[in-house]
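The structure appears below as structure tokens.
With one protein chain held back, the other chains of the complex are shown just where they sit.
Chain naming follows the written order as A and B, and within any one chain the residues start at number 1.
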Amino acid sequence: MKIGVFICHCGENISSTVDCPRVADVCRGYSGVEYSVDYKYMCSDPGQNLIKNAIHKYDLDAIVVGSCSPHMHERTFRNAAVSAGINPFMVEIANLREHCSWVHDDIEASSRKAIELMRMAIEKVKRDKPLTKIKVPVTKRVLVIGGGIAGIQAALDTANAGYEVVLVEKEPSIGGHMSQLSETFPTLDCSQCILTPRMVEVHQHPKIKLMTYSEVERVEGFIGNFKVTIKKKARHINEDKCSGCGMCITKCPIKKKAYNSFEEDLAFRPAVYVPFPQAIPNIPVIDETVCTYYKTGKCGMCLKVCDREAIDFAQKDTMHVADVGAIIVATGFKLYNIEKKSGDSKYKGYGEYGYGKYRDVIDGLQFERIASASGPTSGEIKRPSDGRVPKKIAFIQCVGSRDDSKGISYCSKICCMYTAKQAMLYRHKVHDGEAYIFYMDIRAGGKMYEEFVRRAIEEDKVKYIRGRVSRIYEEDGKYIVKGEDTLAGMPVEIDADMVVLATAMIPQDGAESLARTIGIPYDKYGFFNEAHPKLRPVESTTAGVFLAGACQSPKDIPESVSMASAAASKAIILFANDTLEREPVVAKVNEDICAGCFYCMKVCPYGAVEVKDVKDMNGIVYKEVAYINQGVCQGCGTCTATCLSKSIELAGFNNEEIFAEIAAL
Amino acid sequence: MSLCYQCGKCSAGCPVRYYMDIAPNKVVRLIQLGYYEEALKSETPWLCAGCLTCSVRCPKEFDLAKFMDAVREIAIEKGVEVKQENILKFHKAFLDQIKNHGRSYEVGLVAEYKMKTLDLFQDVDSAPGMFLKGKLDLLPHNIKNRKEIKSIFKKTSGKK
Partner (left out) sequence: MKYGYFPGCSLTSSAKEYDISLRKVIDKLGISFDEINDWSCCGATSAHVTNHKLSTALAMRNIMLAEQQGLDNIIAPCAACYNRLIISQNEIGKHSGIRKETEDLLSVKFKKDIKVFNILELFLKSGINKIIENRKRELSELKAACYYGCLLVRPAAITKFDDAEEPESMEKIIEATGAGAVDWNYKTECCGAAHSIARRDIVVDLSKKILDDAITHGANVMVVACPMCHTNLDMRQRAMKRKYPDHKEFPVLYLTELIGLSLGMDEKELGIDLHYTNFKYADTLLNNSAKG
């Protein structure tokens, strides 16, 4: 085997503390080394040509480059080797920069260390085997989880590019939080008016299969080849027969047993219901927990009035399997609430604001419903407790956000804007009403956002008070809000008729367990982690799984929509090829010596280990061994290290290669 | 100190806020900015009742009540003129009783406080009542090991 050695100076990054010519000289003396040279910039075009020419001239079989981290230029040097006719896996990188020159200052000592690093790499390359990339097919169908505005946008973009979409939504209707909003900042256009056409488009799109009232149960497989199991919860309504006439809803005798969650518990709903009139699909759901039929076996009023025989009390949850090539996660957010939390909760409640015992102390989404023309008060601003029109409202920002003591340190980002909007809407609807906003900072970075906040202050006379509120308590039907104007240095007490808390956006219930099901990482709050905060913001670290909207961090509508389109385009890019190439650095089991203990299966973070039957000549199974799915394996090496019988080898990093490196030290 | 982001929740909930010259959060601000003298001269730390409302509600978990203890201690150490001098005189009179007897001695406390402040008439309404009800003992409750208490006072009073 003829080996070429190439030592890079990296300008002065390496050469200032490593004597590069000396390293090249010493390497030249090692057995198997045919050619050794140092150069100022090995990654430059002339540097790469130096490598290519040497390969041709000296008929090299393998090369070792002493340079920066393989994260930077491994691909560069492998490509150079390939163009000169060498297998890319016959290239080794010795990291002389991050592991040597940058972290030492003694030239003599670091030169010696550089020589050691090179010798190790040379010994490894001698044992390297040529490897070929693995090709896997791609299923050109995408799963979108979550039917809020982000999921809707991602589904439409992918479907309009010609690919099939399975859109899974856990609620009975798509639309998400955006369908609950009254008007949107900074333009004050009606949220439902701009959203519902999109919802209809999803419903009618021939490429989109909509699965509402459904949840993802299991995800198997890998990029290009996911197998997803979806649970479709029983609606107790036959979807094919139901015409959406609503007779069952009108006639249901249960009127005040269940809170209407779409109305943020400000109203009741019957036992059979659709969340809101524009629901997609317009098919009701029977709530077993309150329906009389499920308690006593009697009633059945809906059954009697349905002339299409769509009511099906016996309907059961069903499981469905979908093969998809990519997954877009768009599960969105929910709001932190101030109620007392159990001891194991990550968050604490606000006892100083009454732990939610005051009925007119509401959160931002409740105010949206009260201000919405389709809401429980038909858009008239009224107090939930007694229906009176509040003449003074205190809005409090940063409730639960930027509050370490309650467990949330982050800024919830959109509250400054929606609070300004809500105060503005209130002033538009109640002309003699006073609106106070307690804030810490106004964060209005966005197109026309700052102008919008100024408009609330200058035109709509909303009074901003800089200071956090310490306490709220009820006195004679008023809510005493105790604050401090930190700009004036004066204590402030507002006797408000109603208090609106801009509570923090937190991940949806079950976000963490869904992340574990899919196999994507999340942060300490349960927001899903992107692969790189700047350069790969819509990809998860799991190949083929993309993120959209507030499931990744608090976001407003335009940001969620942009991210959804970006995630869709990532899926579309994936589908541009019929097969995928994967790195061949994967683990392989030696079936002869595998003891079948399956420790590897327990430790594999990617679920790549399967059970394989080994049969004798007569086709009778005589043992079970581990089998590693090469499409799923990410080459992390955990199984290799865990294997008790030493029967797993990682291609490109096998035991012989590693021991040779160590022995060279 | 850098924890405080000046939200003012401490001042908003402070029960004695209305009697203070500057808001509690401003005392922190002055010290953040290096205006130590202004902070030490303020009445605010002396009016702080130590009720801990600020500390338990602080979103940054900054123990402002303890911080106020430190400000007062430094003010005494530096000999800064205390505007709420009666409050300081009360604390001194109280500690004198403990130093001498090991326990609080209310008759001695009130006598010493009144001598120091020359505020002879306040509380004339409650003292006789307390005597009548047998609540004020004319003699102090001396503990046995007063030597130890005196030594604790001596060792902790030295200039640091």
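What we mean here is this: a residue touches a chain if its C-beta (ideal position, glycine included) is under 8 Å from a C-beta of that chain, and two chains touch if they have at least 3 such contacts.
It should be emphasised that the depicted structure is a prediction, and the values quoted were computed from it without experimental measurement.
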| item | value |
| --- | --- |
| Touching residues on chain A - with respect to the absent chain | 340, 350-352, 354-355, 473-475 |
| Where the missing chain touches chain B, by residue | 15-16, 19, 47-53, 55-56, 63, 68-70, 72-73, 76, 84, 86-92, 94-95, 98, 102-104, 106, 110, 113, 117, 122-123, 125-126, 129-130, 133-137, 141, 143-145, 148-149, 152-153, 155-157 |
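Definition applied: only the chains that are shown with their structure count from here on.
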| item | value |
| --- | --- |
| Separation of mean Cα positions, chain B and chain A [Å, integer] | 53 |
| Chain B-touching residues of chain A, taken from the complex the two chains share | 352, 398, 402-406, 440, 466-471, 482-486, 489-492 |
| Touching residues on chain B, where the partner in the complex is chain A | 5-14, 17-18, 22-23, 25-26, 53, 57-61 |
